[in-house]
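The complex appears here without one of its protein chains, the remainder shown in place.
Going in written order, the chains are labelled A and B, and every chain counts its residues from 1.
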Amino acid sequence: MKLINFEFLKLRKKSRGWLGPILVFILIMTAFPLTVEILNSNLEQAFFSVLWIATLLVMMLATEDIFLEDYNDGTLEQTAIKYDSLALLVAIKIFVYWSLIGIPISLIGALYAFGITGSIESALQILPVLIITTYIFLNIFSFGNALSLTKGSILGTLITMPLVLPLLVVLGKVVIAINLGISFLGFLFLLLGILSIIILILPMVISFVIKAHLE
Amino acid sequence: MKKILAAENLSYSINEAKLFQGLSFELHEGNALHVLGSNGSGKTSLLRIISGLTKPTRGIIKKYNTKNICFVGHKNALKQYLTVEDNISLLEVDKHIDLNIFLEKLELNNLLDVMVANLSYGQQKKLALLRVFLNDSDLLVLDEPCVGLDKNSKNILCSFLRDQKEDKKALIFSSHLSLDIDSEFINLDKVTS
Partner (left out) sequence: MIKKFIHQFASPKTYLFQVDRAYSYIFYISLFIYLGSLFWGLFLTSEDFVQGNSYRIIYLHVPASFISQSLYLAMAFASAIFLIWKVKLSAYLVKSIAPIGAITTFIALISGSIWGIPTWGTWWAWDARIISTLILFIMYLGLISLHDSFTDYEKADKFLAILVIVGSVNIPIIKMSVEWWSTLHQTASITVTEKPAIDSSMLYPLFGSMIGFAGLVCCLVILSSKLQILTREKNKSWVKNYV
C-alpha cells in the first residue's frame, strides 16, 4: 500500500534514523569482549546478557523520534485529518522500523552469538528469539514515545521501562534453556503469543494517545 | 446550495480559561468565512476544531457532504531531510495534471532536488501550500496562509482561492491581511464574553 511505501521512503532516506542504532549495536557488541579478558570461560555466559541489554538499549535509541518528528513538523496532523483511526499508520510505522532496524540487529546479534560461542546451532536458535524480541521492544518503546510526545522522549522511555523488565526475565530463561540444550520452543511460542497480543492492542492504544496529544 | 458545515454553541477552554463560547455559524458550498481576532483569541483552536483535530469543550460541529478536508496550519508538514521532489510524492499529488503549472507559477520547478532544509522560509511555505493548489477536497481550512509569501505568490494564492470558491468549494481561513475574497466574518473578540 501507499502508506508502507511512504514510510519506507521516509526512514530509508533518513540514514541517521536506521544506521545510527545499528552502528551503536555493533559498537556495544564489539566493545564487550574487549572489556573482558578473551578466552575467559565466563565470556559465553555474560555474552547473552550483554546481547539482551544491547538490544534493549538500541531499540530505545531507535524509537527516540518515531512519532516525535512527525508530530513536530505537522505530518502527523495531516494524517490524523485524513484517516479516522491512526492505528494502521502506527502499525505500519513500527513494522517499517522493525524491518530496517530490528531485523539487521537480529542478524548481527546472531552472528556475534556464533562468533562467541562457536556453535552455529545456538546462533540459529537465538535468531528467531531476537527477531521477535526486537519487535516487542519496538512496540513498547513506541508506546512510551507516544505518551511523552510533548515532553521529550526520556520521560516516555523511563515510564515504559517497567513494562519491559518482565520480558527480560523470560529472555533469561530462554538463554538457560539454550545453554542446557533443552528445547526452548515453549518460550518461543510464549514470546510469539505476547507479540501477537501486543501487535493487536498497542497500535490502537497509541493511536488514542496521539489523538489526545493533538487536541 | 448544499450545506457543508454547521456549528452549534461551540465553546473552547484550556484548563478552565475560556477562549470563546456560544459560537454558532453555518457554511455552505461556494462561501468563504474569514475568522478574525486578536492574538490568542482562539483562531487557530477554532480552525483545528473545524478540521477535526481538537474537540470543543462544549457544542457540536456537524459536517455534511465533505469527503476530504484540506488543512494548512502553522506547521508545514514537510520532511526537512527529503528533497522537494520526495516531499511532493509524499503529498500524493505527483500525478496531478496541474502539478507542473503550479510548480512553474510558484517558481519551484528548479528546486526539485534541493533538500527542504536548504530552502528559504517563503519557499518552504509555498511548498506547503502546494497541497492547497492540488487539493481534491470540498472544504479548505487555512490558518494564516499568507505569512511569509511575497506579493506575487500571495496574488497567485488569492486568485486561486477565488477560483475554488467559484468551483463550489467552501473556504474557512484566518488571516491578519485581507485576502480580497468575498467572505463573511467571524470576530472571536466579540464572541468571548
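Please note the rule applied: a contact is a pair of C-beta atoms (placed from the backbone, for glycine too) under 8 Å apart; a residue touches a chain by one contact, two chains touch by 3 or more.
Please read these numbers as outputs of a predicted model, since none were measured by experiment.
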Which displayed chains the hidden chain touches across the whole complex: A, B
Absent-chain contact - pick from A:I4, A:I53, A:I159 or A:L200: A:I159
Touch criterion as defined above, residue of A:L11, A:L147, A:I178 or A:L191 at the omitted chain: A:L147
Contact footprint on chain B, counting only the chain that is left out: 14-16
Contact footprint on chain A, counting only the chain that is left out: 143, 147-148, 150-151, 155, 158-159, 161-163, 165-166, 169, 173, 205, 208-209, 212-213, 215
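One rule holds in what follows: only the chains that are shown with their structure count from here on.
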Distance from chain B to chain A - Cα centre to Cα centre, in angstrom: 38
Residues of chain B that touch chain A when the two form their complex: 51-55, 68-69, 71, 73-82, 86, 89-90, 92
Touching residues (chain side chain A, partner chain B) in the complex: 2, 6, 9-10, 13-14, 72-75, 77-78, 80-82, 214-215
